[in-house]
Structure formats: C-alpha cells, structure tokens
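What follows is one structure encoded as structure tokens, with my remarks underneath.
For this view, one protein chain was removed and the others were kept in their places.
And now, chain A:
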Amino acid sequence: MAASDILLGMSGLRIDGFSRGKRTEIVKGIDLELARGEILGVIGETGAGKSSLGLAAMGYVRAGCRFTGGSIDFDGLDLIGMTEEEKRRLRGHRIAYVAQSALSAFNPAHRLLDQTIETCVDRGLQTPEEARANAVELYRKLNLPDPENYGRRFPHQVSGGQLQRAMTAMAMMSRPDLIIFDEPTTALDVTTQVEVLRTIRDLVRQHGTAALYITHDLAVVSQLADRIAVLQHGRVVEIAPTRQMIANPTHDYTRSLWAVRNLDKPERRDGEPILRFNGVEASYGSSRALSEISFDVPASSFVGVVGESGSGKTTVARIVAGLLPISAGSVSFAGKPLAGLSVHRDRETLRRIQLVQQSADTSINPRHTIGQSIGRPLELYFGLKGRERDSRVVQLLEQMELGPEFLTRLPSELSGGQKQRVNIARALAAQPDLIVCDEVTSGLDQLVQEAILKLLIRVQEEQGVSYLFITHDMNVVQGISDKLLVMHQGRIVEQGFRSEVFSPPHHPYTERLLASVPQVDPDWLNRLVAADATP
C-alpha cells in the first residue's frame, strides 16, 4: 500500500479510562491502517474497546478517558495534537459518524430534512438549496419511501430502519472521506437490518468512502468489509482480508467467535400443557394487537415465539405476565383459568409465573444492591430473612456463574450480560413453573448470548421449568426450542415442533425470517439481493 493511499493510520494507540476510582487501560497499543475507499470491519465483544477506537478515529475520547500514547494520522493531520476547533472543522465534513441508536441521535422536535442538512449548511459547505437537493438525492439512493417529501417528517414518524438510513444520509451529506459506523444495525429487526445493510454498502461503495464498521456481529461485518480486524481486551488480535479471515482464522479468540451457536438440545414432544391460550384477542385502545391466538406450552418445555417488532409477540408476554387484559378468548394456567391482571392473581400464581424483561439495564432497580434485588422474591414468597435469605441468594448467584461478591454490588457496576444473569436469578428465586423471557438475549454479544442460553437449558434440566421465549432472532431458538410459534401482524402464521417449523416447506413469512438471518458468508447478502431481484 503506498503511503499516499492511506487515509487513516493509528500506531501504538493507547487510551486510558477512569472508573470506580482507578485508571484502566481500554485501548492497549493499536496499530491500524485504513486505505482510501476501504471498508474495515472492527469486531469484538462488549468492552473490547471497539467504540473507543471508533471515537479515536475522530480524535475524540469519551468523558473521563484520555489518550496516553501513540498517534493517529488522518490524511497527514495529527488528530491527537490538533486543537478542538480544528477537530470540529474535520468532523461532519471530512469525517462523519453514524451512531447505534438513531432514535436518540435525532432531535425529536425538528424535521428530518432540517437535521440532515444542518451541519453542512452551518459549515458553509453548501447553500441551503444545494443541501436540500443533495439530501433528497441521498434519500433516494438509500431507498427511503417518497424521497421528495421524506424529510418533512419528524423522527417519531418513521421506523427505526428508516431513521438509521436517514442518519447515514446525514453522514454522507458532506461527502466525507471517512465514515465511522458504530453498530448501526444492532437495534434493528433482522428483516430491516438486511435493507439497511444493503443500502449502506451500496452507497459507501458508490461514493468510494472509507469506512470503519464497528459491530459484534460477524455475519453482518462479513457482508460489507474488505478487511476485518478482531479486537480483544483493547488489542487487535488478528487482521486480514474478509474472505481469508472467514475461511482461515488463525488466532484462538477469532476461532472461538466463529464457533458460537452450536447448541443442540433434543426436542421434547410430551408434557401436559401448563399454559393454554384459546382464541385470545387483545388490543391497545382501539388498535388490535392480537387476533385468534391459540397455543399450548407443555410442562418443562421450551417454546419459542418469533416475529418482527409489531408482530404481537411482546403482547403475548404481557398477557401471560398479567400486564394486559384480554378482550376475547381464554387463558388457562395449570388447568385453571388465569386472571387477567396481576392484581387479581393470588400470590401463589404470581410466584409460579415469572417474567424476565427485554432490557436487563432497566429491569433491576438501580438503587438496590444485587442481593436486595434477588432476595426480594425470597422474602415475599417464602418469608426468608437475613442470613438464610443471603445464603440462598449466593446459591442463585452461583447457579448463574456469578460469585458471592455480587451480593453488595449495584447494577451500574455490572456488564450487560451479568445484569441479564441477575435478572434470570431473580426470576428463578421464585421457583416458578413458567418463565416468560422477552428478548432476553437481544443486545448481547454472541458469546454472552450463548452462555445465557446454556444457563437457561441447564436450569430447565435441573428444575423442569417451562420457557416462553420471545425473540426476533430465529438463530437463537434454532437449536434449543421444543416448539415454535411464528407471529406476524398479531397472528400466529405457523406453529409446531422445532423439526417441523425448521424443515421445508416453510410458510412464506417463516421463509423470509429464516433468509434474513445473516450468515457468516461474504456472499450471503449478494445472494439475498439477487434472489429478491428474480421473483
């Protein structure tokens, strides 16, 4: 690679972070080069330093962090040494950033078009008229519906996938030399993700923009990147062209990333139904959320519920948990009719059905210690107190592969995966017969996901609990569910045992869900696009 071809060069980069009263090194000496027009995928687990690396490519560190060594060279400019003002002029002009959550990155009070052109006009790069025409052109290239009028909408009026594309348009406005994508599709449904990935890839290729694409999802990055860098504990452990990396990973850690998802639990077909939905309908206000839902959850079984957002799968969870009353049909639990709202259920029923919510971050009280959170169901349902309670909490923590030192910690001191374990431990504390898991693995890394799934299966083997496992990711339930319900627009479009649902012929919607799950294969997206083109 000739020196003039290199757009971004990092050498020996070190970044320090400050947490819990001591300094820890987040980035421990990274050397990286990015050529003009090249897409470099950066992959690694949470805490590997991916996002810090992405910010560093703009000469920026998070609050409380600092550069402690090395250099970053952007097209002959020293990003670490330059003043804030010089950096400000680069950002949004020659370097752009696309963040993970588009919804929180847009100002809800302004129209999309105004926000798309704001930086460009503010910097005097384009007149407002030019910028508007430019934005409409980008909306068109990004396949946004009705590009002429798209920008007149407010952020809440468009879907998450569209918003993520609008943010890409915003980043492309000034025709930057470098775009940093930080997990741009992580929060999206699989089917939406495909569309966003495709448009991002085509646009970046078309304009010859260099990109740093940060993700924890190997399958996603292999669709886009020319080269992949694997990050672990703040170091690049392996970097190679995509095809070579996928065909022939050399480092042990890289191989472990490739090897995830080989869970296989024998399918169970027996068991008395513990939960039964019969012709259930439900609505939020005047909009109907569920129509004619009928299914059984056999005792000690793992029932997966899959579908995109808006398919009604979370509504099913809310009904079982007693958060939403049904408007027609009936629900029975352990042979008896189940009262609609949780306030009408007796304590024994409340104990027997536990809910593990989607976001572990927000489902544990941030002001309670882990011991208090897990101990509370023990107090409430079994009257355990003091030392007795604590020793049971320690047992539960051990079952979740967490040490007794977690007893006194606060949720803010835990990682996402640890919080989800605490969340599951709290559900298990009640010794339930049925656990409703609402997207418990989304937002977690592949490795952490697998560890959590293994835990759930082990608990089931030991205690015979049933799961109603809600997810948008077919991949998650592929190896472990006994039964599957596929939901679409408030209806069950297909249901049956795992072997039936996963073997052809598929229902067309199931087919689409299955095809949308990214594969670790650089040609997967191309094939999918080709298949779409030929009806």
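Some observations on this one:
Everything that follows uses one rule, which is that contacts are C-beta pairs under 8 Å (C-beta built on N, C-alpha and C of every residue); 3 or more make two chains touch, one makes a residue touch a chain; residues count from 1.
Here is the rule we use: contacts and distances are computed from a predicted model.
The subunit not displayed here is recorded in UniProt as "ABC transporter permease", chosen from "NADH-quinone oxidoreductase subunit C", "Cytochrome c oxidase subunit 1", "3-oxoacyl-(Acyl-carrier-protein) synthase" or "ABC transporter permease". Within the full complex, the residue among A:127, A:365, A:463 or A:499 touching the omitted chain is A:365.
Among A:56, A:188, A:321 or A:435, only A:321 touches the chain that is left out of the view.
Contact with the undisplayed chain is limited, among A:81, A:241, A:279 or A:464, to A:81.
Touching the omitted chain from chain A are residues 18, 61, 63-67, 80-84, 321-323, 342, 345, 347, 350-351, 355, 357-359, 362-368, 376-377, 380, 426, 430.
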